[in-house]
Every structure is written in structure tokens, then in C-alpha cells.
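A short write-up of the structure that comes next.
On to subunit A.
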Amino acid sequence: ARDQIQVAGSSTVLPYATIVAEAFAENMDFTAPVVEGGGTGAGLKQFCAGVGENTIDVANASRKIKDAELAECRANGVNNIMEVQFGYDGIVFASSIDGPDFALTPQDVYRALAAQVVVDGKLVPNTAATWADVNPALPAQEITAYVPGTKHGTREVFEEKVMAAGCEASGAHEALVGLTDEDKADEACVAMRTDGRSVDIDGDYTETLARIGSNPGGLGVFGLSFYENNTDKLKVATINGVAPSVETVASGEYPVSRPLFFYVKKDHIGTIPGLKEYAEFFVTDAIAGSGGPLAEYGLVPDPELANVQQVVSAETVLGAN
Partner candidate 1 sequence: MSPFWIMIATLALAVLGYLLGRSRSIRLAGGDTRALHSRPGYHGWNVALFTALPALLLLAGARLFHAPGWVAPAALVLALAGLGLSLSRTTPQFRARNSVERVIRGVLVVCALIAIATTLAIVLSLVFESARFFQMYPWQDFFFGTEWTPSFGGGSKLGMLPLLWGTLYISLIALLVAVPIGLYAAIYMSDYASPRVRSVVKPAIEVLAGIPTIVYGLFALVTVGPLLRDWIAQPLGLGSGGSSVMTAGVVMGMMLIPFVSSLSDDIINAVPQSLRDGSLAMGSTHSETIRQVVLPAALPGIVGAILLAASRAIGETMIVVLGAGAMAKISPNPFEAMTTITVKIVGQLTGDNDFASPETLVAFALGLTLFVMTLGLNILALYIVRKYREQYE
Partner candidate 2 sequence: MDDVRLAERAVDTDARDIKFQCRDVQVWYGEKHAIKDVSVDLLDKTVTAFIGPSGCGKSTFLRCLNRMNDTIGIARVEGQMLLDGENIYDRRVDPVQLRARVGMVFQKPNPFPKSIYDNVAYGPRIHGLARNRAELDEIVEKALRGAALWNEVKDRLHETGTGLSGGQQQRLCIARAVATAPEVLLMDEPCSALDPIATAQVEELIDELRATFSVVIVTHSMQQAARVSQKTAFFHLGNLVEYGDTDDIFTRPRDPRTESYISGRIG
């Protein structure tokens, strides 16, 4: 039988999971878990492939499991799934350390990066060339933004919390609804420019960093933890005047963040040694709490960690209540 836990999923959660796995192996008498990345979708897919030794035990996710996925899980006999939300990930804008400071609002970002903007009641292609074109208070620097590609969960958060919010706040959404219908307007709000001002990044934050390195005028979207590890190269932008940090994200002041999850296959508890212990270990205060190694790395701890611990030790499964 397999004696190590197998974990797969989101690459955003991956660093946290590896830290936990390492500490788990060090401090407990279990074999070290094997942790894979591969993306939330891929992780959940393997997770939902069935119950048994050659399926994984834990799926990491940077978003909640979707209904369609849950249905597939159930269809494959994976009925008892524990959902564990262990913290938050802040999403930040950062530019090269040598460049000017940016104090952004969602409106600015929307106006700079939307494919089409409303001008004089008409929908026209976005022609803004510098940030100053968008908002005179911003530096007159060419607009180049490195945004996670559509495969990334971060992109979804970006679209929702920045683009859509900016669209709404700037009043463009209203105007759009007037021009078309509600659905189309929502879509138009999050459509990004394709003329090279907004560059999709299918790789990882390291790629974004490298791109900013080779084009210092660029502005990139990063995870908070990534930024914190590279403050010597990056300068972070404030959003609505709030600088991102573990504290501001936890307090909700900083608007762009998302919850992180992992899912545990309850049916494997008991067959795979250490599975329950792993889940519990993950959410202990010493690990996922503030001051723990995860927070040290950049995780925004869940303020309600105690509840989470409760959920784990009770082995509460999804849909139980």
C-alpha cells in the first residue's frame, strides 16, 4: 500500500503545501507527502478520478471547487470531500524598483487596459498610450502590463476585483449597459487590450519578473508572497491608497485578494497513513497562524482559523450541512 500522502493542484498553493509537507515530515513520524503542482483544474481532476490508491488524497485549489467538478467527483464515487480554506493570497501590482511610484485605483487600471472604452457615449478601441493619459496624476510612462494568462486563477480575481470593479466605479458599466445589455456589458468590462499593451503571461510570476527585468517600464501582477520575496527588484503599487501587506489584506483594507483551499478525500483517511494528521497539521496555529512559516512566506492567515481547525478535526464533508 502507499505510505505517503499524494497532493496535487494549484501552483499558488504549492509553495505553502511544500512548506507544510516538509515540516510535517520533520515533526511527525510519517513519510513525507508528495506534492505536485499542475494547476487547480488538473489537481481536482485527478482528485475526482475516483477513490483508491492510485488517485491523489489532497487537491490544492486557488478557488472553490465548481459544481460541475463536484458532480464529476460524485459520478466517480468521490463523495466525501473535506473543504479546507486555510488563508488568503493578496494580489499586487508591482513595477521595476528603478521606475516611478504608482498609486493606482481600479478605475485607472480599467481605463488603461480595457479593450474598448466608452467615449462620448460610444464604444471605441482604447488608445491610451501612457498612464498619464488615463489619470494625469500617474507617471507619464508607456502602458505595458503583464497580466496572468487566462489559465491562471489569478486572472479571474484580477478581472473580477480590478477590471470589473474599475468598470463599475468609473461608471463605464452603466454606460455599457445603456449601449448593449447587462451580460455584454459585464463581458466588455473584463475584455483586455490585444494591441500589446496588456501582455498575457502563461508562465509563472518568475516570468513576469523576468519580463519586467527586460522591459523596466512594465507593470506586473504578482502574488503577495512573490512580491515579498523580491522587494529588492520590485516596487509595489498602492490600490486606493492602500499598500498591500499581510495585515492590510487580512483586515480587508486591500481589496484584491482571494481565498486558498485544499480538499481532502475523506475516504482515504484510515487507508493512507497520516492523511488526517496532515490536514490537521496544516491548519495548526503554529503553521498557518500568523507568525508561522506560512505567514512568514506571505500567506495571509485566515482570521477564523479556529473554525477551520474545527472543520478538519470533525472531518466535516462538503454538503453535509
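In this text, contacts are C-beta pairs under 8 Å (C-beta built on N, C-alpha and C of every residue); 3 or more make two chains touch, one makes a residue touch a chain; residues count from 1.
With respect to how the candidates were assembled, all candidates are chains of the complex that A comes from, given by their letters.
The model shown is predicted, which means the values in this text are computed figures rather than measured ones.
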Pick from 1 or 2, the complex member that touches subunit A: 1
Touching residues on subunit A, where the partner in the complex is candidate 1: 10, 37-42, 44-45, 48, 61-63, 66, 68-69, 71-72, 149-153, 155-156, 159, 187, 190-191, 194, 196, 199-203, 207, 210-211, 213-215
